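A single protein chain has been removed from this complex, and every other one stays in its place.
Every chain is named by a letter (A and B) in the order it is written, and numbering of its residues begins at 1.
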Amino acid sequence: MTGSATYLYAVTRRVDGAAVAPLRGIGGAPLRVVEAGELACVVSTVGLDEFGEEPLERNLADLAWLARVAREHDAVVQALAELTTTVPLRLGAVYVDDGSAAVRVARLREAARATLDVLDGREEWGVKVYAVHPTAAAPTAPADPPSSGLEYLRRRRGELARRAVDAHALADDADAVFEDLRTVAVLARRHRPQDPALSGVKQPMLLNAAFLVGRDGRPEFHHAVDLLAQSRPDGAVVLTGPWPPYSFATLDDA
Amino acid sequence: MSESFELAVIENRNSLVDLLDRVLATGVVLSGDVTLCLAGVDLVTVKLRALITTVREGGDG
Partner (left out) sequence: MAEFRALPERIESDADSIERDLFRLVLTLVELVRQLMERQAIRRMDDLDDERAEALGTALMRLAEAMDELRERYGLRPEDLNLDLGPLGHLVDPPGRR
């Protein structure tokens, strides 16, 4: 597949093209600023051999490709976030050309402006909570094997029921933690718990959440996370950040 | 104000999975699909979701 397309990284308020000149995007390509009214689309050119509909679908299922492109995308978004309030787009916002991207953003200008206002002076922090000790040591399986088929079924039913109860307790716990931290954040959002095969962490993940916190509110938020961490076993609470506000950018493109 | 984060563990922002949670609309998982490859050639791919659906419909729900 030949040909190229326009890849959109983020939307900001109007910014000088010179400001993005030192930055590099996917594949080391230079960045451009395309104006859409008083908004700016930060873009670069990508190849359709990589970002056309079919190649992209294939590539998105390739972890090595994902890793590289996600990092290149994030590097641009991070650099922009240091310059100005940035509404990051997620990976894969590809347009036929610069003009199409600008038209799309112009149509979303109300939402973009509103989002920019929400994001001003704020940053994202991630909080992950793990179940370091399984809830209630699993009742030791009876030493003797089941005496009958019925007995086997009863025991299995009991085990599954116990697991369901444990799962509920963990879910309630996660909800409580999320609500607690939400009170010291501007906005909060939950992500799917991470797949242990990807994260490399065996302990169940109870909570994978993102919080939008004002820069002034950072100490208070961190203090709350500290308190949370103190009330749990070592390593159960992991704080990541600051992130560009990916989880709170409502300007989403298919 | 000094910021001390010793108690909560702060991970390096480079964690790929944390990044993917954010730059992909719905995060990422290893699916139930399994592909067996030999000498770099994908030989067998099993799509397990289809299998589960079939099995579930087979029962009386």
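Keep in mind that, in the parts below, a contact is a pair of C-beta atoms (placed from the backbone, for glycine too) under 8 Å apart; a residue touches a chain by one contact, two chains touch by 3 or more.
Source: prediction; values computed, not measured.
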* Structure fact -> Only one of A:D120, A:E159, A:D180 or A:E220 touches the unshown chain, namely A:E159
* Asked: What is the set of chain A residues that contact the non-displayed chain in the whole complex?
  -> 60-63, 134, 138, 141, 146, 148-153, 156-157, 159-160, 163, 192, 195-198, 202-204
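Throughout what follows, only the chains that are shown with their structure count from here on.
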* **Intercentroid distance (Cα basis), chain B paired with chain A, Å** => 14
* Asked: Considering the complex alone, what residue numbers of chain B touch chain A?
  -> 1, 3-5, 7-11, 13, 15-30
* **Residues of chain A touching chain B in the complex** => 60, 66-67, 70-71, 73-74, 90-91, 126, 128, 191-192, 194-195, 197-199, 208, 210, 218-219, 222, 225-226, 228-230, 235, 237-241, 243, 246-247, 252
